[in-house]
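Structure provided below as structure tokens; questions to follow.
Omission of a single protein chain aside, the complex is shown with its protein chains in their original locations.
All chains are identified by letter, namely A and B, in their written order; residue positions are counted from 1 within each chain.
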Amino acid sequence: MKKYILKRILLALVTIFLITTLTFFLMYALPGAPFLGDRPLPDNVLEQLNRQYGLDKPIWQRYLLYLNNVFHGNFGVSTVYINRSVTSIIMEAFPVSADLGIRALLFAIAGGTIFGTISALQRNKLADRIIIIMVVIGVSVPSFIMGTFLQYLLGMKFSPWFMQTFHTDYRIFPIARWESFRYTIIPTLVLGLRSMTSITRMLRTSLLDVISQDYIKTAKAKGLPGRVIVVKHMLKNAIVPVYTMVGRMVGSILTGSFIIENIFSIPGIGKYFINSITAQDYQMTMGLTLFYAIFVVLINLLVDLGYSLIDPRISVAKEI
Amino acid sequence: MLEVKNLTVSFHTYAGEVQALRGVDFAVEDGEVLAIVGESGCGKSVTVQSVMQLHKPDTVDYKAGEILYNGENLLRYTEKQMQQIRGKEISMIFQDVMTSLNPTMTVGKQITEILKIHGQKDAGKNKEQAIELLRAVGIANPEKRFDQYPHEFSGGMRQRVMIAIASACNPKILIADEPTTALDVTVQAQILDLMKELQKERNMSIIFITHNLGVVANIAQKVAVMYGGIVVESGTVYDIFYRSKHPYTWGLMNSTFRLEQDKKEELHPIEGTPPDLLNPPKGCPFASRCEYAMKICTEQLPEQTELGTFHKCRCHLLDPDCPVDIDEVRKHEQKFS
Partner (left out) sequence: MAQEKKVRKEVKKDFTVIGKDLEANQAVARPSLTYWQDAWRRFRENKLAVVSLIFLVLVILYSIIGSWFFPDYKSQSLMNTYQPPGKDFWFGTDELGRDLFARLIRGTKVSLFIGLIVSVINMIIGIIFGGICGYYGGKVDMILMRIIEILMVVPDMLVMILLLNVMRGNVGTLIFALCLTGWTDVAQLVRGQVMQLKQNEYVLAARVLGADSLTILKQHLIPNMIGPLIIKFSMNVPGVIFAEASLSYLGLGVKIPEASWGNLAQAGANNFPAYLWLFFIPASLFALTMLAFNLIGDGLRDALDPKLRR
């Protein structure tokens, strides 16, 4: 068990180290110096900046400096927003993105568990078929299409109709921004949809596999009522492979939120991210990407460690 | 106590209707051990799982017959009523010891669970009783074992745990579906002894499914031989071992090694394969593999002939109009064995 945990931690550290290195050398390969933006800076300022960021030093020193910076949570400085560090932008915008991400993840887990269970238990019946169709649509339609479409349907058509019909100025589904709960509904749904469908699909497969296992027969032969069998014997076993997926999902939800935030004008990291790409603010793009990569690796590590707590077989099996 | 009459069960699969059972009859009395014998796919497991109604409700079709437990037809019971029967009145252990325990639940929990569901709510008392049960089935250090997971147990130990679970509520009938098949020979004997001991101690009835005739002689008082979804011959152990009248039973005997056997004799396997129950033959299912098959055997399923109080057999050779003398045939057969 200890050996397993140690191994996972080591692997995570190596991964973070490799990504950081890759980022550094990619940036080094970039055409032009990092501070040659659209507006040329005065020479003395440029020199000072260069010294401040160690750009006058040989590459290996700069590499070490970069590693050191990242280690201390310094992800570089924006070349467009003068004097703003990537870290300060993360501090400002990440809470919003995290809020959206956590909502979407919770929606995905809750929805996926419910739909996956219903679908497996009602195999080949109407409910199952409806859920499968929903899953295929969720997998097939990209989030920016789904987002734009729902924004149009619910935000621009349904809400005004609702307001008119019921003579109220309460907008159920605002088109954009991030203020109160109702602002979060559509973005959360759209962002979580894809993950929810993958959980549904995976849990269904996993449950169908568990249902045909002998220990379910044992449980039934004991005289346990269906509810107990489903919760204690089926779900607990079926959830294990699904759970490993949640770690990976954090990654896809984060990158997905880049797009969603943009569609709904949510002041999260996504906005800065897309701006940085269009404005060719390389430092910023790289810094944000690196931050997210490290974040995802750490989340995955946590999931891995949690995994060994759920399934007693892992702790023994993986040690060998 | 338990009587199965003309049990006819089909399964609806995507390939069509599988006629798994086509009129199965047997009875188990108080404190008696009945062995159901036959090749794989003959309907042994389907039969006992029908008694417990463990089949998935959307594919199974109980077409005819009844399962009488103390005079009440279990097939008429609702799922709720069945839950009161399962584990408490009739319990069951399975063949594959590696997969029949829940891998993510401690062994102790899996025992106390059955106690709790059948009305014993006191957790402390349940734990005590579970540890006692583990001790009774021969598990050393039960206090420590109580909190362990199934993967920490060997195959034989798991089957002991299964027996502890199955006997926890003092059921009247224990169904054992090939409980020793997946185990090492030495462990098999231990498990058999344990079951015999429990049976005597608690005066349980046991329905013991096996394809091993040696095990049958060891544990059972009565035997039902199944083939192709019907019981071809049934009776006391003596009836089956020394007075059997069905060619399939002879075939089973001749393909089993027995201690009293002359070492020079060879074992005679039954040639061919069991019938496809998706499309069962019209007549006797054994006809195509039977040395003594007659025209009629391929046309008509033989009726049951009563040969004694318990001894029953389904074979056209026993038809009073049949010109072949069954005893002559039997003698001929015994020359081989």
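Some points to look at:
One rule holds for everything that comes next: contacts are C-beta pairs under 8 Å (C-beta built on N, C-alpha and C of every residue); 3 or more make two chains touch, one makes a residue touch a chain.
Keep in mind that this is a model prediction, so the values were computed, not measured.
Touching the chain that is not shown, out of B:30, B:193, B:276 or B:306: B:276 (per the contact rule at the top). Screening A:79, A:97, A:113 or A:300 against the full complex identifies A:300 as the residue touching the chain left out. The set of chain B residues touching the chain not shown comprises 13-15, 271-273, 275-276, 278-279, 287-300, 316, 319, 321-324.
In the full complex, chain A makes contact with the omitted chain through residues 11-12, 14-15, 18-19, 22-23, 26-27, 29-30, 136-137, 139-145, 148-149, 152, 156, 248, 251-252, 254-255, 258-259, 263, 273-274, 277-278, 282, 285-286, 289-290, 292-293, 296-297, 300.
By our rule, only the chains that are shown with their structure count from here on.
A separation of 53 Å divides the Cα centre of chain A from that of chain B.
Of all residues in chain A, those touching chain B in their complex are 123-124, 213-215, 217-226, 228, 232-233, 236-237, 240, 310-313, 316.
Interface of chain B with chain A (complex): residues 49, 52, 54, 58, 79-80, 82-88, 91-92, 94, 96, 99-105, 113-114, 117-118, 149, 151-152, 162, 165-166.
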